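The complex appears here minus one protein chain, its other protein chains still in place.
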Amino acid sequence: MQFFFEVLIGGLLAGIMYSLVALGFVLIYKASGVFNFAQGAMVFFAALTVVGFMEQGAPLPLAIGLCLIVMILLGVATERIVLRPLVNQPQITLFMATIGLAFFVEGLAQGLWGAQVHALDIGIPDTPIESLMDKTGMLISQFDLIAALICAVLVTLLAVFFNKTRIGRALRAVADDHQAALAVGIPLKQIWAIVWAVAGFVALVAGLLWGARNGVQFALTFVALKALPVLILGGFESIAGAIVGGLIVGSSEKLAEVFLGPYVGGGIEGWFAYVVALLFLLVRPQGLFGEKIIERV
Amino acid sequence: MAESLDTFPRLLLHNAKVRPDLPAIREKDLGIWQSWTWSEVAAEVRTLACGLAAQGFKRGMTIALIGDNRPRLYWGVTAAQCLGGVPVPLYQDAVADEWVFVFQNAEIAFAIAEDQEQVDKLLEIMPKCPQLKHIYFDDPRGLRHYDQPEIMGYDELLELGREFDRAHPDYFLAEVEKGRPEDMAALFYTSGTTGNPKGVVHSNKNLITTGRMAAEIEGITENENVLAFLPMAWIGQNMFSYTQALICGFCVNCPESSDTVMTDLREIGPSYFLAPPSVFERLLTQVTIRMEDASWLKRKMYHYFMGVANRVGGKILDAKEPIGFWDRLLYKIGDLCVYGPLRNVLGMTRIRITYTGGEAIGPDLFKFYRSIGVNLKQLYGATETSVFVCVQPDGQVKPDTVGKTVGSVQIKIADSGEILIKTPGLFDEYYKNPQATAEAKDADGWFHTGDAGFFDADEHLKILDRAKDVGRLNDGTLFAPKYIENKLKFFPYIKEAVAFGQGRDMCCACVNIEFDAVANWAERRNISYSGYTDLASRPEVYDLVQDCVEHVNRDLAADEKLAGSQIHRFLILHKELDPDDGEITRTRKVRRGFVAEKYATLVDALYSGKGECFIETQVKFEDGRTGTISAILRIVDAKLASPDAAKRAA
Amino acid sequence: MEQVRNIGEPILVVENVSLAFGGVKALQDVSFDVCEHEVRAIIGPNGAGKSSMLNVVNGVYHPQQGHVTFKGVRRQDMNSHEAASMGIARTFQNIALFRGMTVLDNIMTGRALKMKTNFLQQALWWGPARRDEMQNRHKVEEVIDFLEIQHIRKTPVGRLPYGLQKRVELARALAAEPEVLLLDEPMAGMNLEEKQDMCRYVLDVNDQFGTTIVLIEHDMGVVMDISDRVVVLDYGQKIADGTPDVVRADKKVIDAYLGVTH
Partner (left out) sequence: MLYRETGQFKTSYAADQQIFPLRQDRIGVVATLLVAFIVVPLVANEYWLEAILIPFLVFSLAALGLNILTGYAGQLSLGTAAFMAVGAFGAYNFELRLEWMPILGSFALGGVCAAFVGILFGLPSLRIKGFYLAVATLAAQFFVVWALTHFNWFSNYSASGVITAQRIEIFGFYFLTGQSKYLLVLAIVTLLALAAKNMVRSETGRAWMAVRDFDVAAAVIGIPVMRTKLLAFAVSSFYCGVAGALYAYAYLGTVEPDGFNLDLSFRILFMIIIGGVGSILGSFLGAAFIVLFPILLNRFAEPFANAIGIDLPSGMSSNLELIIFGGLIIFFLAVEPLGLARLWQVAKEKLRLWPFPH
């Protein structure tokens, strides 16, 4: 039982990190109706950029600051070059465009900083929390816990941003109805640029955490693939959904790997979340927190 | 040829025997070109004739055929001829009243109509034409609930025919045997420019002899394809799509509808083609409009190569003069880049011979087609002469003549300048109108055409105008209105023109704009307008037309004899001249006298020096209702060119 | 010409149908019937539930209460495919053509239920599939001829003006040779001439093929001229039912509908 909890908590903590990536998707989806497949590439890009700056001699905070600027520029450029020409296209077209964007960003990142694996140290030790181990005997990484805390703070901040600030409310209006938002004078294009910039920031945080944990390498882009089932579970439009979905995915896949994996040869982490999400879709296509779609003809 | 092929029914049976499986007629219907072979046509005609016989149609009776070009209407023509009856094709777009005289004059008891529209019109005139007893319709749409006893579907008629044929298996061939070449084969009503129409009587012999003569000269074979898109009531259409088709055994193609003629023309790609100048004009207008929308580079290329074509194209087609290597090469390149594609989009790639007839054609228009390699030739003839009188022989085409006489046709020029004609195809008489017959055909058998003209040094006939229209201004200057009008009409922006001047001090003109072309032009310049009348009155459009008029004036000035008849003043009419309003004939000839009378106020204003004039006109809409259009028309002075300046320029 | 038609027994009966989306009641206890060969109109102001009614009839929406009886088969809800195979075809208020296809292909889809070959035969093309295709093409061409859209046969529907798109949609429905044709505002957004044309086509269809027609219209004038009986809906409820003359004189209709819009 103790082992079960250990796995569960490990899964939940990993799940929060999934949530963080998923949050990037949700932000953009809410504001512009785009399912941004390039979110993973942005995470990779952010992490690589920070490492790159550090390798050039910049201290961590400066590297993060510089990278933030780069990410904001990238977000704004994306809005300009990718979204604007594609406005009013079907969602699926936009989705495919972001796959193109993902390739572009990945190519750019590696082109700029090289393709080798970099280590990233952000000063949080990845060791088990001793007090916890002493008390319960569970091995919970300190890093995971801090990362989860950072995520939680970020998520809270974003929730507040969305619900309490003027820009946040404008964002929600945009998500509900583009035309109407335009009609009441909300500057759609600025809003989009802001959202992409915020998504860039989220990607940066995710990139730092994931990069510090697993090393900065191309595989970081796959983090985004993990986030997809999270979104399906949680619904594309819900921040709460992203969080709950992340927790479900993180915990269930860890549990499955540990308790189910041995029977089928292991390695099921890669797809288990998808199968869960798929089964879930069949029951509730709009996700946990999504709204039911009524098709009018 | 053992058997005598001297009547239409015999020609049909002959074709069914010697080329049973070649296509005789096609119709674009339900998306494809439905085809019938000669043997199928012969069988169908036999059944149809038997059906008519069962309904009491007898030798010497008349039958009206009304509708667009439809195979079944053509078969109706032959079926009637098989029984010794007389087909009377009518203009399908006429309003019902126009038919009354014809039905009464020809005592028509039978009619085959294309569809509900035509049946309705027939029902409308039935009270005035009590002898009309049988109406058959081709397309049953909307006619299901018509319960008048006179009305019957074509298919039902065929059913009767099959029954009749079973009961009297020898009847059909016996009737065909009874046919004589001298029998009346068809009645063509010419609307004329004044008075009631006259029914021109042609025998089998007239039509067949003439058709054969012309076909032999041009080498027409069974492999030709023609597109039947002109009214069946026009003798030219009959000659090309019926008489010569039966003589030579070639295939006639009926378009899907009048809206799709251009597409159908392109699909079929006829090898033998006849159209009045207005069709060629419309095609050229389209070319001009569409080219204007082309990119700068394409336009440049087009104009450059059209220049080349203008210089050498006609000569290459005539193969008369030696052309330099460089010009030949240029023309070849032009053919690849411009002329060939142009012929292709116009549907003229396969054309071997094409005639324009029915009206004089503007020389520039004429040259355009020849220069891009379309063998366009002028044809002179009349309903009364079974069409062919003069044809331009290959290699000797001159734009301002109508060519040499065909075969055994004789022409002499009367002292008055009028052209007199004797031909084996000369009509027998005007139906039940001996007085008119006597006026047109003198005791020696010469037909008085009413056209003025003369032979040039190469024995080519040159037509000036209608004899009665060629006149003089008060100062004695020669005034040939049609010549001036044709010059105006060559501009894509001008659709019709009427020139006045006979017995006046100067020449003035009323002009109709070509709506499509001017609308396109206006859009390009962001000129807004609310409709035809408004567009026609825009000052910008007036400027546009003024340029055209002044261009014509410069041309006229270059000719000593005509320099005095330049257009001094003109106006743009607020409505299109319309056959429904009687302003032009159904073959689109302007009725100058009628127009002068109808628009007397305008003509007065033209000559009184007023700057504008109010006019209100009655118009007939397509559905027969009438209404009025009124407008204030501006009248504009055109600049005259001095003969010397014109000469210097030339 | 006086129309001579034999209006038959009820072919379609709607009984006490209620439909709600979430809390919004689109239809409340609506009943009416449609007789064979008649032209039946459903009118009412915007948002009266007219389109919802059609959507219930051909199985796009499933009512919470009530029944629809079609050709003697009574059921609470149909699915669209079933409705189509039983002989119901329809057009939509906002044109629902297949925008990536030509006019011809669009109309050919109307023959979906009449096609007898499977995809393997079609992959081979030669033989049965080709024959099947040709036969159905012939039928489709008759519809094209009937609605006079020959000149646009091979044009992608997206390039057509609105009025023609409406006609193509009607053609697609007709190609299915339906017994009942549901038309959802066939004349909306048309100019007078187009409306007259459309009226003529609707009447011709009814006359030529004996098709029963249920039509929704916003514009009362047109409907009154061409329908045999009219149902009036307002706020999801039936407020009148009868011949055009009866309906026109109905006090409730005048209040609810005429009073508002005219």
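Things worth noting here:
Note that the chains are named A, B and C in the order they appear, and that numbering of residues resets to 1 at the start of each chain.
What we mean here is this: contacts are C-beta pairs under 8 Å (C-beta built on N, C-alpha and C of every residue); 3 or more make two chains touch, one makes a residue touch a chain.
Here the structure is a predicted model, which means the values were calculated and not measured.
The chain not shown here makes contact, within the complete complex, with A, B, C.
Of the listed positions A:I81, A:V117 or A:A219, the one in contact with the omitted chain in the full complex is A:I81.
Shown as candidates are C:S18, C:S80, C:T155 or C:Q237; the residue that touches the absent chain is C:S80.
When the full complex is taken into account, the listed residue touching the unshown chain is C:L113, out of C:I7, C:L113 or C:A249. Check B:K133, B:R162 or B:R266 against the missing chain and you find that the one touching it is B:R266. Which of B:T221, B:S258, B:N344 or B:N474 touches the hidden chain is settled by the complete complex: it is B:N344.
For chain B, the residues touching the absent chain in the complete assembly are 26, 31-35, 225, 266-269, 287, 290-291, 293-295, 298, 301-302, 336-338, 340-345, 347-350. On the side of chain C, touch with the chain left out of the figure occurs at residues 58, 60, 79-81, 83-85, 89-90, 92, 96-101, 105, 108-113, 115, 117, 119, 122-125, 129-130, 132-134, 137-138, 172-173, 176.
Remark: the residues of chain A touching the chain excluded from display are 35, 81-82, 85-86, 89, 91-93, 95-97, 99-108, 110-111, 114-115, 225, 228-229, 231-232, 264-268, 270-271, 274-275, 277-278, 281-282, 285, 295, 297.
Note that in this section only the chains that are shown with their structure count from here on.
Annotation: 76 Å between the Cα-based centres of chain A and chain B. With centres set at the average Cα position, the gap from chain A to chain C is 48 Å. In chain B, no residue touches two or more other chains.
Residue numbers of chain C whose C-beta contacts span two or more other chains: none are found. Looking at the complex, you find that chain C touches chain B at residues 1-4, 104, 137-138, 141-142, 144-146, 150-151, 153, 204, 207-208. Touching chain C in their complex are the following residues of chain B: 29-32, 141-142, 144-146, 256-257, 259-260, 263.
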